[in-house]
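Every protein chain but one is kept in place in this view of the complex.
== subunit A ==
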């Protein structure tokens, strides 16, 4: 797998002004899109936005729709994989995570979606040492 940058000079978007949460010390804080948005880290490329995340706490489902920076982004699957890994680290296992590319934002939309939500294929991908390293690099490089 080549690691060359496909979109080496992406448009960086300014972070949006945030709506302040009302903090009630006694209430329980439900998981909301903002929290997921904070945990993920692609906001400045406009790959993700708060609106593209939906959470259903009762059913324990998280749906994320992301927009690759360019139509033929071959990294779309890697991005999706990273998102899945990151969320797996940060949320309890009973949440079911669905990851999709935004409709019309990618050339092979259907196949990418299928690949990202296929348990077997995700597990297989993460067993590939090269891919694993790439994902780890994505997830932790900003923290090192």
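One rule holds for everything that comes next: contacts are C-beta pairs under 8 Å (C-beta built on N, C-alpha and C of every residue); 3 or more make two chains touch, one makes a residue touch a chain; residues count from 1.
Going forward, contacts and distances are computed from a predicted model.
Visitor: Considering only the chain that is not displayed, what protein name does its UniProt record carry among "Replication factor A protein 3", "Ubiquinone biosynthesis monooxygenase COQ6, mitochondrial", "Serine palmitoyltransferase small subunit B" or "MMS19 nucleotide excision repair protein"?
Guide: "MMS19 nucleotide excision repair protein"
Visitor: In the complete complex, the non-displayed chain touches which residues of subunit A?
Guide: Within subunit A, the residues touching the omitted chain are 25, 28-29, 31, 35, 39, 89-94, 132-133, 136-137, 140-141, 143-144.
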